[in-house]
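One structure, pasted below without further comment.
The other protein chains are all here in position, but one chain of the complex has been omitted.
For reference, chains read A, B and C in written order, and residue numbers begin at 1 within each chain.
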Amino acid sequence: MKKLGACLVVALAFFLVATALPAQEAVSRSSAWTTSTTPSQGEPRGYVQYTNDCSMCHGEGVGKPGTLALQAKYKGAVPALLDKRTDLTQALIKQYVRNGISIMPIFRKTEISDADLDAIAAYLTRNNKP
Amino acid sequence: MRVPPGVSASDFAEAIKQFQEAVGKEWVFTSAEDVALYRDAYSPLMGEPNELVASAAVAPDGVEQVQKVVKIANRYKIPIYPVSTGKNLGYGGSAPVLSGSVVLDLKRMNRILEVNERNAYALVEPGVSYFDLYRYIQEKGLKLWVDVPDPGWGSPIGNSLDRGGGYLMPQYRNHFDSHCGMEVVLANGEVMRTGMGALPAAQTWQEYKSGFGPWIDGMFSQSNFGVVTKMGFWLMPEPDAYLSGTVIVPRHDDLIPLVNTLNYLENTRVTNGMPDLASPLLGIPMLSEFAARFDQGATPFDRPQDAELTALIAKAGGNMSPELDDYAQKKGIGYWSCKLSFYGATKANAANWAYAKEKFSAIPGVKFEEGDVYKLPLTAEQREKVHKPQFGIPSLAMFSIGARSAMNPEPSTGHMWFSPIIPRTGEAIFEANRVFAQAAKELGLPFLNFNLPSTYWERAFIFIFAFPVVKDIETNKKNVASFRKLIQVAADHGWGEYRTAPVFQDAIMNTYSFNNHALLHFHETVKDAIDPNGILSAGRYGIWPKHVREAKS
Amino acid sequence: MRLPPGVSSADFADAIKQFQDAVGKEWVFTSDEDVDLYRDSYSPFWHEDEEPIPSAAVAPDGVEQVQAVVKIANKYKIPLWTISTGKNLGYGGSAPLLGSSVVLDLKRMDRILEVNDKNHYALVEPGVSYFDLYRYIQDNNLKVWIDPADPGWGSLIGNAVDRGGGRTPMRDHFDAHCGMEVVLPNGEVMRTGMGALPGSKTWQQYRYGFGPYVNGMFSQSNLGIVTKMGFWLFPEPEAYLTGTVSVPKRDDLGPLVAGLAYLMNSSIVLGTTSVASPLNFLRGDAELAALRAKPGGPSTQELEHYLQEKNMGYWSIELPFYGPAKVVAAQWEYAKEKFSGIEGATFKEGTLHRFPVDPKELPQFQNSVAVGIPSLSVFGVGGTRSEGHVWFSPIVPMTGEAVLEAQQVFADAYKEMGMSIGPLFFLGPASNYPRCFLVLFGFPIEHDVEKNKKNRENFKRLIKVAAEHGWGEYRTHTAFMETVMDTYSFNNHALRRFHETVKDALDPNGILSPGKCGIWPKSMRKASA
Partner (left out) sequence: MKNARVGLLLALSLMITAPAFAAPDQDQIEKGHKVYDKWCFPCHGTGLGKPGTDSLAARGQKPAVLEERTDLTVPAIKTFVRHGVLFMPMFRKTEVSDADLDAIAAYLTRNNKP
């Protein structure tokens, strides 16, 4: 229970400031990735979550089917890398994560919590023009 | 809200309340929107009324919580369906076999309890993924490799219980075989440890598999006899070096001695990585280069763009033809090839490869290509270049097979794997191709001209191929029907599937029918004894609890 | 004639008649003289009334006959104790755990059904011994090895289902099996793995089949009678080489064992090795005896010095390498490199043998089991006055620390029990299993009631001492099965209670091997605490 409480607090805190992304956020993750690396201390949470949950398919480099698929779909009209995009909306991101698309499957809340998804959405829309 | 079969709405509401007390309100999912996240993203029944879906999901965060959930389920006779990471796409994902079951989602139990470098093992919970374990090991700088399956987001526990495979040395790439020690919550809610773990002060739970008395771990693989909450795995020490080399043979019939020699070399541990069969002539790529070809913007099918060859292949229709043999000889293209991998000391790798060449030299016209030599660990640059699972690095690259790409502009929405086990002989490969090509013709399926098996297991082949899942219900229906026919065709030839998606589990278990289904009846006797209320994973791998069997008959 | 517990003499007489109808009169043994042949030659109860002697023995010659016998046993609730070759001496031999059981002797089922030297496997019946299969392979000139247990008259099936170990790369015998045929307690015959698929082409090539993998349930158990079993064989390699690594100091054991674990886990060393010390072989040496006689015993430095003077290491391991001649040389070179980090380590290369081995070389092998040739040389262990032995066989971690700790703990326990010990107390912990050490102590059996009583008490005490330190027995004599199973008690004996639930469901009459590994049928179970 203590753990859940901490998580909720972090989630709430994040929600309040999500529009203006804090440069430094204390990442006190305790649920989904207790056992894994965070990219480096002090990175924004959305970046951390994106790295852990999305980049193995949508990242840079070889063997990234998500990036390949978007390259094939848009043929360079928009960047194939999700985190270079400036046209994604938070609603759309959530739609894909929770419903899947093509061979991208659905992600459950035990994999990517709503709070994590908010953070990812915030990260991927950080450079959007207002 | 959907209610599990045979459970009253009021009982279910009561159970949900108790689940909430057990795991916390936020970890019981009942809204249609949340429960939909547990659908099988690759379900061939997607959108049909008989799609297999959950009524709710419960996500405990520890073994005590699992025990509580199981006890509540017993009280109200609620079918529950454990998933670990729920990412075995193509084999069922996170959806239950019995619609209306409550999914027991173990993803939150993602603790890495121990990684021992000196004795090379790990003890983990079911929610730990290959990515998690890999990152943990990297972060600690341990000289250990994890044998990963193609999709790195899978769970070592889930994959091994489903008896999946990988790429490293034989004893590691057979994932169930590489486990050592289990903790299981039984259907009555009791927690049990197997092997040396049953000894309260055990020092060797992850070092000796079978303990004392009957060794029952296998009962919890591909089954519904318990919820595995911890499991140990033997890891591979990082080798000194890696070497690969490719053997190329010129004629169709050379596949037979190629496989025989390969078996000798693999069974004596001369080559100790996953052998990789291919056909330069027919354009069948190596498994280890399959995904990389998408990155190169090419199709995975790699053969000379030559009209004469295309015509000859079409004419041969998957069979032996002297013209194809002649063409291969004339153009100097190998008919078959096999890439061998060697993990070990630099000099031993070289000596093993030299010996392998000597053995293959008995095949007239054989050629050899020197492959990669890496002193390990890999440099950052090498890591980008290699087929990652062969170096214990998890990846998702294999999903390129179905994703949109240059050669696949209209991607599928998923796939289901047809995966029969065939003998490890060249003759069996030829026969399987003949049989399945004939069946495909009869079923009106588009098929590759020839299929080569995978070599995840050291003593048998898997003749695996993917059926696409698409958005169109009619096409899916037809594919499901064809899949069922192929199960029977395979069984008629003595080939059984090693694993399958829930939709086909009954059909496949039915083919394992020796002596009037003695094995299934045995499972049912055990099931009724240890899970009298039939709450765990009803129907998984064809094993149904008594009340469902009686209702069916 | 003895009667099985709870069976009337009229019923038993009927059953015997029916057994005779099933297997032939000459293969049902009821005379005292014949039944005595089923006694455990190494029984720790010799000359005592508790010695479990069977009431009769039945020897079927095929799976249908086994089924018939099991069905008769069910009708009259007669306990059957199954043996294959009955030669697991030190672990119970051919005698039952429960006195007056009927022994089901499968020795006559000794058919070698298939040996495939392209895919390297064999399919055999339970009466086939290592000697039998070895001869068959030699006679047919097949290029495959078997992995014999130390005593070559053992059964491949019996040893594997007892989870015995050997010395070659296929030495984990249960792990090396592939596919079973089992007669269940209800008399039905079942095949596991791919064997459940009628007409299967891969029964001996893929273990698991589809659905739960149940084979392990039939090892060290009483849930079924295994009537056929497949085994993976090692193809004859080109060569075999051994190399011995010796290290000078007691504390070098840690890095020595760590290096060994690395080589084994990397498949560089593929066979059994044991940690040895010359101190065990120099017991008769006067200088060592003098050192040991010192009050408080010799210090580690004194022992190290003593060995140094003799130009001997404190510890050594002999590493076996299997493979092409050039490869085994390269592996040995690599191993030397790995161990050269230990200061003062010395290396001695053994003879390289090429296969097939020249018969003239055979006498060079003290124990030919390491190259797949069955033998009985292990029986030299008892010495010339021994009347048998029972094995105490705990599993300890594969670390130097664990070995040193186990030596200390068991030496203290021996002292406390007034038993004599050598300087290091036990012979080498061995890597018969890939990831741990097996420590074997042969407890002598004598035909002396008082000594045996004392030894049994000591044996039970050692089981408990081991368990307290987290070391469990991997296998034990029938006399100690209950005590050992008692130590595997996690969560109030959850594992045994699970076995009991399964036992009751599969064998409601409790006819198969009651008491095996501490698993009793409901009717004979002690009220649980």
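The working rule: a residue touches a chain if its C-beta (ideal position, glycine included) is under 8 Å from a C-beta of that chain, and two chains touch if they have at least 3 such contacts.
It should be emphasised that the depicted structure is a prediction, and the values quoted were computed from it without experimental measurement.
In terms of the touch definition stated at the top, the absent chain reaches C within the entire complex. For the chain left out of this panel, the touching residue among C:Ala57, C:Leu133 or C:Leu241 is C:Ala57.
When the full complex is taken into account, the listed residue touching the unshown chain is C:Asn367, out of C:Gln301, C:Asn367, C:Asn492 or C:Ser523. Checked against the full complex, the candidates C:Asp251, C:Glu333 or C:Glu387 give a single residue touching the omitted chain, namely C:Glu387. The chain omitted from view is touched by exactly one of C:Pro44, C:Gly86, C:Pro235 or C:Gly470, namely C:Gly86.
On the side of chain C, the interface with the absent chain consists of residues 27, 29, 32-34, 36-39, 41-42, 46-47, 51, 53, 57, 59, 85-87, 89, 93-94, 105, 107-108, 127, 131, 152-153, 362-368, 374-380, 382, 384-389, using the contact rule stated above.
Assume only the chains that are shown with their structure count from here on.
Centres computed as Cα averages put chain A at a distance of 55 Å from chain C.
For the pair chain A and chain B, the distance between C-alpha centroids works out to 28 Å. Rounded to a whole number, the gap between the C-alpha centres of chain B and chain C is 33 angstrom. Contact residues of chain C toward chain B in the complex are 118-121, 163, 169, 174-175, 178, 184, 188-192, 194-202, 204-206, 208-221, 223, 232, 234-235, 237-238, 258, 261-262, 265-268, 270, 322-324, 326-327, 329-331, 333-334, 395-399, 402, 433-436, 467-476, 484-485, 487-491, 494-499, 501-502, 504-506, 517-519.
If you check the complex, the residues on chain B that touch chain C are 118-121, 163, 169, 171, 176-177, 180, 186, 190-194, 196-204, 206-223, 225, 234, 236-237, 239-240, 260, 263-264, 267-270, 272, 343-345, 347-348, 350-352, 354-355, 421-425, 428, 457, 459-460, 491-500, 508-509, 511-515, 518-523, 525-526, 528-530, 541-543.
By the touch criterion stated above, chain B contacts chain A in their complex at residues 24, 26-27, 29, 33-34, 36-39, 41-42, 57, 59, 61, 85-87, 89, 93-94, 105, 107-108, 110-112, 127-128, 131-133, 135-136, 138-139, 152-153, 291-292, 294-295, 384-385, 388, 394-400, 402-406, 408-409, 411-415.
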